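The structure that follows is given in the form of structure tokens.
Only a part of the assembly is drawn; its chains keep their places, and the rest are absent.
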Amino acid sequence: MEIYKITPRGLENCRFDDMSREKGNRYWLLLTPEEMVNANGFFNFNSRTIDECLSNNQVPRLEVYESFSFGVINIINKEKDFILASELNFYLTSNYLIFVTKDSSSDMIKAVKDEIDGNSIDLERILYIFLDRLTASDNEILKDIEEDISDIEELVIKGENRDYIMDIVSLRKQLLFLKRYYEPLLDIAEGLEENENGLINEKSVRYFTILKDRIERLNRNVLNLRDYITQVREAYQAQVDINLNKIMKLFTVITAIFLPLSLIAGWYGMNFKYMPELSWVMGYPFAFLLSGIVIAICLIYFKKHDFI
Amino acid sequence: MEIYKITPRGLENCRFDDMSREKGNRYWLLLTPEEMVNANGFFNFNSRTIDECLSNNQVPRLEVYESFSFGVINIINKEKDFILASELNFYLTSNYLIFVTKDSSSDMIKAVKDEIDGNSIDLERILYIFLDRLTASDNEILKDIEEDISDIEELVIKGENRDYIMDIVSLRKQLLFLKRYYEPLLDIAEGLEENENGLINEKSVRYFTILKDRIERLNRNVLNLRDYITQVREAYQAQVDINLNKIMKLFTVITAIFLPLSLIAGWYGMNFKYMPELSWVMGYPFAFLLSGIVIAICLIYFKKHDFI
């Protein structure tokens, strides 16, 4: 349990008892789910949201009640295959901003404290800084994905004969993951911007507008990258189809040359008593000639029809 | 027929006659369609909605009339292949909330009663609790579907050579079913949130907003899972195409090796009187050599062109 009183000189450590006595000041609290349950005797939030603080795997969202807003946020480890790092719930009232999380000493929280430093700050600005940090490095992640797609595209165009499906599937999955990550974040930013219960002051709303616009840009970027990888996938699949045609053309040429030759050979392998060609002196050269003619006709025909 | 009077201490059993005498109180009624027909002498709803209470297979929706709202809701058994469990119609007026259903002792209704318990509660809150229960466990259902898709995806990527179309078709059908289930529910939640006939008090509207947001999140999740399964389907189909190419390459290699060899064999099976090779001492080894050269050329060519 960490409690910070908001003072003109920045954050100031404070005990729960002091906080509960002094009315009128504003506080930022970092609680574990269990501490939240205990503290609720003082705050009196509805039991439903308290239950969600205790459970995991909740869907990220913002619920705007008359006197407070309640939020669920998933923190993602974007380096390690986008696995869920931790979940954070928050309450925002007119005087308290409560973060309910199991690891209050995470990098995210530390970075927020660093940015506040010794400045006087609104409660909603702390929330803004935290939400802003969540997507701070996402432009780089999207740029990495774009380069990966671009690499595959180049190989596909060059006709490098490899199986790209696995790479494409993996990139598409990452993009879908990000889309599903941004959509609820966008809802949360919009909900804070709309400010239906009036907890955020007019001036700060502007910051949530900028936050919302940024997440929208990120999401739009994801959608455009999906378009991009769709193009690459379709180009690859077209190459596969074109390759099949090339294979079948090669195959047809081979067959069309050897079947007639084999027929000639088989023909003069027949055992009829009365086959005049067999006893001709020029019979064997005649078979050669016949074979040559067949080959020539095939080559001319297939050349003309672009098979070879 | 069950009639509950709303009191500061929770629900209180009550008879129809008492209810029709005392004006000013609020009541929750659980009626069968037939009881609704009889009770309409007292309530005077339009005959069209009464007809719908009697018939089954109505489309879920909300109709907002001047002095009351009428709703149709389908209750789905999500464990058993999403079959229709039962239909419920409701009327909401300023003093009455009427549920018209054939099994008023269903799990859903019991759960609503449990949640109300001994609390004082608004009529619209009862309706909210009921609607909220309808989708209470849907996040788990969607998570199950997501895992199923993910399993198929893994097998497809590993190149496991099975027919996944049946599984994909079945999952897509489930998602389409859910989409078609959420769309009218969303309309109903929106209609209650809009509150055009003013039957719901300002404070309670907030609950229907939260309900609507939740159904929207569920529906969005369904759409994203559709995207996901589309990706898997396309990856699978790409694998099928790539496999065809592989089969045809193998086939071409087999043919390209054996047709020339067969030609050689056939050629020296010809019965011409004057075929010098036949009487050479090294004729047979020469045929072997020729065959070896053909095989070598084929192998080099196909190796170079990535066929083998």
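Letters are used for the chains, namely A and B, taken in the order the chains are written, and counting of residues starts over at 1 for each.
Definition applied: a contact is a pair of C-beta atoms (placed from the backbone, for glycine too) under 8 Å apart; a residue touches a chain by one contact, two chains touch by 3 or more.
Source: prediction; values computed, not measured.
**Student:** With 2 identical chains placed here, how many copies of the sequence make up the full complex in this file?
**Tutor:** Here the complete homo-oligomer in the file comprises 5 chains.
As a convention for this text, only the chains that are shown with their structure count from here on.
**Student:** To test your reading of the model: what rotation angle superimposes chain A on chain B by C-alpha positions, in degrees to the nearest 5?
**Tutor:** So the angle, rounded to a multiple of 5, is 70 degrees.
**Student:** What does chain B use to touch chain A in their complex?
**Tutor:** Spelled out, the residues of chain B in touch with chain A are 139, 153, 156-157, 203, 206, 209-210, 213-214, 217, 220-221, 224, 227-228, 231-232, 234-235, 238-239, 241-242, 244-245, 248-249, 251-252, 255-256, 259-260, 262-263, 266-267, 269-275, 306.
**Student:** Quick check on the complex: what are the chain A residues that touch chain B?
**Tutor:** Listed in rising order, the residues of chain A that touch chain B are 59, 61, 63-66, 161, 163, 165-166, 168-169, 172-173, 176, 179-180, 183-184, 187, 233, 236-237, 240-241, 243-244, 247-248, 250-251, 254-255, 258-259, 261-262, 265-266, 268-271, 275, 277-281, 283-284, 287.
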